[in-house]
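Below is one structure. I have some questions about it.
One chain of protein is taken out of this complex; the other chains stay put.
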Amino acid sequence: MNYTKQIQDIAAKLFAEGKIDVFVGYRMNGFDENQVPVLITDPQDVSKLVFTDKSVFNLVNYLKTDHTRRKRVGIVVKGCDSRSLNLMLTESQVKRENLYVVGICCEGVVDDAGEKMQNCTDCMVPDAVVSDEMLGTAVSGSGTLTYKKNADIVALAEKPLTERAAYFEEVFENCIRCNACRHSCPLCYCAKCCIDQETATLYNGANTTSAAFHALMTWSLHLAGRCVDCRNCEKACPSHLPLHLLHKQNESVIYENFQEHLAGVIPEDRGAFYKYSLKDPDDFIM
Amino acid sequence: MARVGVFVCFCGANIADYVDVPQVVEEVKRIKEVKFATEYKYMCSDPGQGMIRDAIIQYKLTSIVVAACSPRMHEKTFRKALSDAGMNPYLLEVANIREHSSWVHQKDKKAATNKAMDLCRMAVAKSIANEQLHEISVPVTKRALVIGGGIAGIQAALDIADARIPVVLVEKSPSIGGKMAQLDETFPTLDCAQCILTPKMVDVASHPYIELIPYAEVLELQGFVGNYKVKIKKKASYVNFKTCTGCGACWQKCPVKVPNEYNMGIDKRKAIYTPFPQAVPNKPVIDAENCTMLTKGKCGICKKVCLPGAIDYEMQDEIIEREIGAVVVATGYDMWDPTPYEEYGVGRFKDIITSLEFERMVSANGPTNGVPQRPSDGKVPKNVVFIKCVGSRDEAKGIEYCSKICCMYTTKHTILLHHKVHDSHAYVFYMDIRAAGKGYEEFVKKAQVDTGTTYLRGRVSKIYKKGDKLMVRGEDAQIGQVVEVEADLVVLATAVSAPKDNPELARLLGISYDKYGYLSEAHPKLRPVETAKAGIFLAGCTQAPKDIPETVSQASACAAKVCGLFSGDTMKKDPMVSTINNEYCSGCQNCVKVCPYGAIITDEVPVGHGIKDLRTVAKINEGVCQGCGSCVAICRSMAITLAGFTDPQIINEIVSI
Partner (left out) sequence: MEAEVKDQLVSIEKPELIAPPNWEPVIMGILCNWCSYAGSDLTGTSRIQYPPNIRIIRVPCSSRVDPWFLIKSLQTTADGVLVSGCHPGDCHYISGNYFARRRFLVTKKLLNFVGFHENRIQFSWVSAAEGPKFAKVVNKVTEDIKKLGPLHLYKKENFEKK
């Protein structure tokens, strides 16, 4: 998967036609094989753009910054990224007319070790669902592939409760409350996060296990039915916490019980918590 | 620093026998915010309330906790006590130590006391976060909309207008009158429907406070109680009502004939027509589907013969907008289509008619001049079989409910038949005779004797043709035998069903309907006239099958409700509503999706920080908000607050014990 040339050409063309003010893409980080996001405002810098299977980050996150808000933006999105973009559009955070979206038919990206990432092997929607222009060959059945329940949560769910409790207590203990997960998430765009609000802080310690527990639980519930499994949060986490576990757990409950589509696949679909069905499970309620 | 006063009630022995009240008082005194705590035998009594009033003033209390019975019981009483002492009534919290402690833990005084202490701690903690709230007053547009011009709509409109409140009456068909205008005589007194109805119809047309909009439909309703905006589509009638004199030259000359709905299709009407001679307004309309001028551009006779020049083939549908404060829905009912009764030969045998067709036949202004005739050969029938519960009380083919009026109108039909055809004989197949109502049972009994009608208890299993007669086979359950009756005419007492447009109407009004399509009342017993949406009321069969007296009563009840609503210039409303903090709102509009009342709209506010741009935020209409808190719980930014149940209040309760 290498669309470097195509993306450079598209960006150059868009700048030449005056259609965009900023192009959000990837560039080499300059010291190893990995890439970092880049916001290009000068057409001469277009040659910095790259796109390979090392283009791991979800660039939609950069649509919530002041560098892109109220500007005309060109952006590259993979399948998962495009779903978060869909949600951003539905939730009125970005305007479609301000965007030029280069969609990728994604073959999966790789981690530092060169292994295909877990969310890519499990991916149900490799093709971008929002785009003005698509690159690559469409993956057959994108969007209708079989749902694979995440292997990690299956394994954890089989363990005894006490072991799970111990496992997660360690996870929450290792959290340093830096909020990088929140900042890296495209869907965490609130003006002031509820966890930082007075009401919440009043009842919370600062950097403690129980505060981390509260923050991460609230965070994952706020993303339930919205998380697109791009794993930006995990890539950002300095403590390398397995944050995907919380999201995948919610996703599987929602997918299995409410017959909902995955988050952001359907335009105008707001996620499972903002609608209901009379057929929702009721047997867990006395 | 909050200064809380706690008042613990003995409730006679109700609390004191099972909870150690003095110990509770001692315990709450240890809470640092509590500046005053006391106990009394009956806190709700006058001296009890007096203690609260005195303490508020003496100890400069900032919030009050009353530990007594359920807040559902006496919250209002104690709020008033606070008001009397000049304190905001919403600074009160009630700790429910009777229903939730003393009455349910009667065997363990220690545990009950402990629990009462915890409940008091929770109430104190919550009350610290209480804020001063003020009743919301919402302005009211004093104009009512009545949808449907049958007897229900007519009565409601007249009663409201008589109270000098303007009414907009919207009727779907060209004339008001509804189903009642199609009836000949009415049970149980046999007075002529036209004679009692038409004067009311004329009153509607001439009433200075009623704006009658016939041949129109409601398109859209926006807003909230007291402040609705309605869009009405007035269908093109192609006749200028202002210049038309109602002379009738047009429809006499019109060459197009189509089945006449008013007479249940028994005879024909013209393509330009007034539905019936007593129609109000008595002006013709052109049926655009059948008029050859409008469909093919050929004819134009009516325009030629119209001396005042009222015909206008270019007329367009018109959208009328009105501001109104309340809505009365009176869309009536449909007759159930008996086609599923194949064994009766419905559709195959011409001499099987429905009760409303029979009603038109025996009606003096009907298509047969009041004499029933067999549709097949025009002969006057001698043996007539009436079959009741066609569609009603039949889960398999029809509907589960009892249509309520069929027993009575069938009885009436046997009398009318007897009056019109003296040597006739009527047979009635019935399941039960339900004649509950003033004078109803007497009416049925008298009819049975006077007309000599044969009543056969049982279901009809088959109708087949023998010569030009119909053979009706059914069971007579009282003798346990199958009987066959030779009939000239069979009349089916078809069920009353909900208007087929009701679900669509309900959606556009934002009210609910049941599985049959009838509109739902707010409470089946105690609020049968209101809907769950404030300011929308129900009259007549649109809610459930009803006879005329009941329909009129409900219509008048609607009028009383509307007048009550409009009695002041503003309405008072509980202040427990949601508000949005613009600073925190990110404008995702998910709250808009979960609000069951459509109380949340979007608003544009400046971005700030020197940027000249607007951003979208949610905005709550406090007049519409009912305070459920759905939006609060789903707001990720915690930008929404529900007064009275704020996050700090609830979390205070959780962490206080």
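Observations
Order of writing sets the labels: A and B. Residues in every chain begin at 1.
One rule holds in what follows: a residue touches a chain if its C-beta (ideal position, glycine included) is under 8 Å from a C-beta of that chain, and two chains touch if they have at least 3 such contacts.
Remember, it's a predicted structure, so these values are computed and weren't measured experimentally.
Every visible chain touched by the undisplayed chain in the complete complex is listed here: A, B. When the omitted chain is restored, the residue from A:K48, A:H214 or A:H261 that touches it is A:H214. The residue touching the chain not shown here, chosen from B:Q49, B:T62, B:N114 or B:T368, is B:N114. Screening A:I7, A:C190 or A:A224 against the full complex identifies A:A224 as the residue touching the chain left out. In the complete complex, the residue from B:H100, B:H207, B:K303 or B:R322 that touches the missing chain is B:H100.
Interface with the hidden chain, as seen from chain B, comprises residues 30-31, 70-73, 96, 98-101, 103-108, 111-112, 114-115, 118-119, 121-122, 512, 532, 576, 594, 596-597, 626-630, 632-634, 642, 645, 647, 650-651, 653-657. Where chain A meets the missing chain, the touching residues are 153, 156-157, 161-162, 164-170, 172-173, 200, 203, 205, 208-211, 213-214, 217-218, 220-221, 224-225, 245-246, 249-250, 253-254, 257-258, 272-274, 276-278, 280-282, 284-286.
The criterion applied here is as follows: only the chains that are shown with their structure count from here on.
Between the Cα centres of chain A and chain B there is a gap of 48 Å.
By the touch rule above, chain A contacts chain B in their complex via residues 70, 91-93, 189-194, 197, 199-200, 202-203, 222, 270-271, 273-275.
Across the complex, chain B meets chain A through its residues 583-590, 593-594, 611, 613, 616, 634, 636-639, 647-648, 651, 655.
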